[in-house]
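The complex appears here without one of its protein chains, the remainder shown in place.
Labels run A and B following the written order; every chain starts at residue 1.
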Amino acid sequence: MSGNTTIKTFVIDGNPVSATESETILDVARQNGVNIPTLCNMSGLTSTGQCRLCMVEIAGSNRLTPSCVTKPEEGMEVVTESPRLLKYRQMILELLFSERNHICAVCVTNGNCELQSMAQRLEVDHVRYEYLHPKFKVDGSHPKFEVDHNRCILCGRCVRVCDEIEGAHTRDLRNRGIQTLVITDFDGPWGESKSCTSCGKCVHVCPTGALAEKGKSVAEMAKRRQFLPYLVMRRKGASK
Amino acid sequence: MTNEELLEIVEKEAENTAKFRHRLGVCTGTGCMSSRSAAIVTELQAEVKKRGLENEIQVKKVGCMGLCAAGPIISVQPENIFYRDMTPEEAVSVIDSLDSEPLHEKMIDISEPFFYRQEKYALENAGVVDPERIEDYIAAGGYAALIRAITEMTPLDVIQEIIASGLRGRGGAGYPTGLKWSTVAKIESDLKYIVCNADEGDPGAFMDRSVLESDPHRVLEGMAIAAFAVGASQGYIYVRAEYPLAIKRMKAAIKQAEKMGLLGQDICGTPFNFKVDVRLGAGAFVCGEETALLNSIEGNRGMPRLRPPYPAEAGLFQKPTLVNNVETFANISGIIGDGGKWFARIGTAKSKGTKVFALTGKIKNTGLIEVPMGITLREIVYDIGGGIPNGRKFKAIQTGGPSGGCIPAEHLDTPVDYESLKALGSMMGSGGMIVIDDTSNMIDMARFFMEFSMEESCGKCAPCRVGTVQLYNLLGKFQQGEATEADLATLEELCDLVRNTSLCGLGQAAPNPIVSTLRYFRNEYLEKMKPSAAAAKEEAR
Partner (left out) sequence: MKKNKKLRLATIWLDGCSGCHMSFLDIDERLLLLAEKVDIVFSPLVDVKVFPEDVDITLVEGALGTEEDLHKLMKIRPRTKILVAFGDCAITANIPSMRNPFGVEDTLNYIYLEMGADRPQIPTQGVPPLLPRAQPLHNYVKVDVFIPGCPPSADTIFFALNELIEGRTPQLSQMTRFGA
């Protein structure tokens, strides 16, 4: 670190903490053992603030702030857990469960799923909203991987990892609202993609069973993400 | 182009106009065009030629005259007569009537409040100038303000005038325009952008379309003045592709202005450069949200960005960008021409000037109106709007489209200004005003807007993407008479969630139609609840 780094001090849940210019509230919270819930954020990928689970309260403001994209200010008092936050987080999670067909019992990532474990952590034991039960297809055209849109929560991690880390930008989105769909190239079968390098990064950053390796049965698909911090570290080293 | 050259054009145009004994103006806005007004123009021109009156009678295409319900409209000048519901067949009789009795049965009574209660400012030229001729705009005083700004004023002077005018964003949120300009002006950058937000998407709103169709140069002039003030060199007009006429006229206007040296390099012999291009939106409501709009101009998917950073700091292509709405830009030339103080004489303490509204729904005088801020809703509905047709009763007025709320009869005396409308749970919005009579059910209305928000949600954040669908479905249960107490609680809880946790303005404002109907018409919800089911469920507990 150079001598002219600016350090800000602020408070998370009553404990004084410090941050550099580039760190977000979420970064600093993680460093200090405060595990703010999130499903779209992943260290090493651009933060987009879209799952809205990492919203926190800031003293003096009634507005909630997504901690993954907010830089702390000197003296700021951040609250990461409150009845209001818990209520909103539970509701958002319930909305996600109601949106597509998340049937844990038959899912390849059962036991390794972030959506599932988030429900457990936030004590969501049932979903009050009516399940929408949409009809989405499964694309099994790729020799190694498959995508089941029924299990997708549209967190965008696969789109970002493919664009930012692999540099292929094979994935993007089409349609809008609840019809939004993660697509391969121009919405063709994955197996026929010219841009896909079959690296599998998207599969392993996916928080749910939407992206999985082929041949895995129920609960067999554990995600391996060690590559991401490693690649990010190497890249940082190279740019210095 | 210098001021002298501009004045030459003005004189020449005045001479030209003076030689006609009668001038016929035919509305060629989209509304009247769809009722064959283009054929009226052709028919009139042919008839004038046939009778050899080309030097005595001028037939001119003009923009919207406001009373769309009576279209197509022909205006006769200098007599100041307006004819309603014209057809190509009938139009010829207008020529017959010119030197004799006017066609009394077709005349619009301009002594009605629809005309005298309005205050035309942004729409000053609408229905007067030919939108396809820059000379006509110049003859009406156009581009004088731009020339004055760049030759006689400093950018700071211009910003001071805008601040003095008290003008606030006409896109709906009401952010002080002068403050926005001065922010962009203060940020140093090699490149800055001006963006005109013409992605008007509210159902029932056509203010911006009318301004672009009727007076495109006025918007260009406003943008150029803004560019001079903040130090921008490139402008974009982001128009939805569903406005083909507005696009056509805007593109033509840009070409004309470039030819005259009012846009482009070294404008008026000064070092000021400003270029404008049109960008088409593909009809996504969310692209009216400024950061989604910027993404779309950049060629990306139209999804909102997180703010901060605000566009003023890092906007289009990460450069400082001034985003204003069509109507905001349409107000600029007047402010520079007449002075900010003059502008500020109209309106209320905090909301200055006028506001254009598209008055639609169950109202006699459907159309485009411009009223001074501070006018009451009652005056708009009963004086300008002429009241509710078919002997029905006024029930509510929806302002702000799908992001706004309804205002019931007991608040009709509320003055129209940003703060008052917000206090009632609605908003100024971009200018959609939908009148609802007692034949309409408020749940139906709330569900209509919720369907709109649901279909227009971009899908980025979960609360808006799924929350709007659940809200829509819940309202469906009320419509069917199958909702329970628990559903009502869920409805209110979800409104609160979507409002407080959505990423952008679209989601945050999406519950407003439900929240406001629950506030003023809660009974309609209670009446629709399932009595038997509620009881059965109670019993089952």
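Quick notes
Operating definition for what follows: a contact is a pair of C-beta atoms (placed from the backbone, for glycine too) under 8 Å apart; a residue touches a chain by one contact, two chains touch by 3 or more.
In this text, all values refer to a predicted model and were calculated from it rather than measured experimentally.
Annotation: of A:6, A:22 or A:120, A:120 touches the absent chain (contact as defined above).
The chain not shown here is touched by just one of A:65, A:101, A:141 or A:198, and that residue is A:101. Annotation for chain A: contacts to the undisplayed chain at residues 97, 101-107, 110-111, 116-117, 119-121, 123, 125-128, 130-131, 133-136.
Just so we're on the same page, only the chains that are shown with their structure count from here on.
Residues of chain B that touch chain A in their complex: 284, 286, 301, 306, 454-463, 465-470, 473, 490, 493-494, 497, 500-503. Contact residues of chain A toward chain B in the complex are 48-52, 55, 63-64, 66, 69, 88, 91-92, 95-96, 98-99, 128-130, 132, 153-154, 156, 172-173, 175-180.
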